[in-house]
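For this depiction, one protein chain was excluded, whereas all remaining protein chains were kept in their positions.
As written, the chains take the letters A and B, and residue 1 is the first residue of each chain.
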Amino acid sequence: MRPVAIIGTGQTDHARRRDDVSQPELVREAASRALTDAGLRPADLDAVVIANMELFEGRAMPELWVGEGAFANGKPCMKVATGGTSGTSSCIAGFHQAASGLFDVVLVVGFEKHSEGHTQTGMALTDPFWDRAVASGALGNFALSISQYMAERGVTEEQAARVAVKSRRNAARNPHAHLKDADATVDDVLNSKLLAHPVRLMDMCPQSDGAAAIVVASADRARELCPRPAWVKAAATRHEQPYIGDIERRLLTMRTLKDASRSVYAAAGITEPLQQFDVAEIYEPVTYAELAWYEILGFCPEGEAGRLIEDGVTEMGGELPVNPSGGVLSANPVGATGVIRMAEAASQILGRAGAHQVEGAETALVTGYGVYAWADAAILGSAA
Amino acid sequence: MIREGSINIPFLYAAGKAGSEFLVALRDRQQLLGSHCPACARTVAPARAFCPGCGGEEMPSVDIGPGAALVSWTDVPGRGVFALVRPDGADNAMLHKLLGPAEGLRPGSRLRAVFADERQGHITDIEGFEILGEGS
Partner (left out) sequence: MSERISVAIEMAQGWRYSSGDAMARFSEGLRRKRIEALQCGGCRRRYLPPRPVCGNCHLPLSDWVPVSDKGTLEAWTVVFLPFLDARTGEVRDGPYGMGLIRLDGSDATLNHYLAENDPARLAVGMRVRAVWREELRGAMDDILHFEILP
């Protein structure tokens, strides 16, 4: 496999409702910006990968509808749909297409327009014989898993609230973020509406309209086109068994994320993630999940995630800034969300992250999360 | 064992920049709109924000129709005649209904858009295409 790199990124300004644009027009905004960032013309693209969860918008074959917006006409184009991991998985598919030698330049675009449908209702269309009668969408699943995590690891509501505060403060410096609040406090979070015990409004990711894109290039093209490409050091995806009850202790074990991360750590020589990564963009659908991921990803020993957030280790300026963009808690157009993680991490390496740039970032971790089970991980670096 | 069920979900789709312009023109002017790409010298129907050919975003709207040419059709029993019609001034066809029986139709048959009396900014503001004759 050839080395590949990300040479450009583009995002919409994510929002609750973008009724000024159709789905293809939304996709075009992000795709255009990524092309401009990479200094390319549409004709330079060899292939397109699209990420979207079509049931959320109730539109069959969205890749056909929005493909024109993504410059896909007359080119190889496919869609990836794996829940929340759709975005990261589509990026990894793009990496593979370029790494295999099949294509030199691939555009990956993810999008979602939650305002046009009913995401939670769509998500609850699970096994009609088993859990459809008791499904409560993403919120119910997260909340269920959290009680067990809190009981076993002693994580508190205050510690979770600190994650929300960090996220919305970071988002205030990201022009693309949906929810920004430079003055958010722990009390604001603890006083926000209870959605599903113990998850409060500010603990939970929003539903956003938005699109995000990256341009992936083979090593030769990347060197030609980009002064400082974000090299893909390793990438892995892992899927799980189908039912929430199949997964042993869920947030506490998350074997897919553990396996995917250990696989990329081994490939990229990461033994001390907290020291070796300069920045991480991780898929945290809810505050408590970010804490659980600290433990799963090896940023701290089990049971110490609360201390990590209290000590500011993952704040901007801390030892390992986690989600300088504001993360999923600050913008969540699902099909785009994983692409946003990858685009944000790439921007950090490219040195184009603007007001939320981590100075001198050379090694970045990206993770994706799907339904309650699936996981992706990738490592980007400044050296080929 | 068989289980039957249903899925009931409401959706609300934004027509967007080009789509809104197209629907407003149907409603207010009983007019079909296409978009013209100067680079490709091609007009697409209905209006859209970017060129399917070259990807360009400079796509001024142009009036097309109401006359149109029949491209192909199918007669669905109980539901009517569906057809691909190419509005005059456009280089591609769009899908809509034909008003009237499918008898005697042939590719190139002349058609004309018929607009609904009550229009609300929806594709059904075009009631369908009436059949004028065999054309050239």
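Keep in mind that, in the parts below, a residue touches a chain if its C-beta (ideal position, glycine included) is under 8 Å from a C-beta of that chain, and two chains touch if they have at least 3 such contacts.
Just so it is clear, the structure is predicted and the values come from calculations on it, not from any experiment.
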Residue of A:Leu139, A:Leu190 or A:Met316 touching the missing chain in the full complex: A:Leu139
Absent-chain contact - pick from A:Ile92, A:Ala161 or A:Ile244: A:Ile244
Residue among A:Ala151, A:Ala182 or A:Ala355 touching the omitted chain: A:Ala151
Among A:Asp131, A:Glu158, A:Asp188 or A:Glu319, the residue in touch with the chain that has been omitted: A:Asp131
Missing-chain contacts mapped onto chain A: 19-20, 58, 118, 120-122, 124-125, 127-134, 136-137, 139-140, 143-148, 151, 193-199, 241-246, 250
Hidden partner chain, residues of chain B it touches: 1-15, 19-21, 23-24, 121-122
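One rule holds in what follows: only the chains that are shown with their structure count from here on.
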Interchain centroid distance [CA atoms averaged], chain A/chain B, Å: 38
Residues of chain A that touch chain B when the two form their complex: 18-26, 28, 32, 42, 57-59, 68-69, 71, 73, 113, 115-118, 121-122, 125, 128-129, 132
List of chain B residues in touch with chain A within their complex: 1, 3, 5, 7, 9-19, 48-50, 52-55, 57
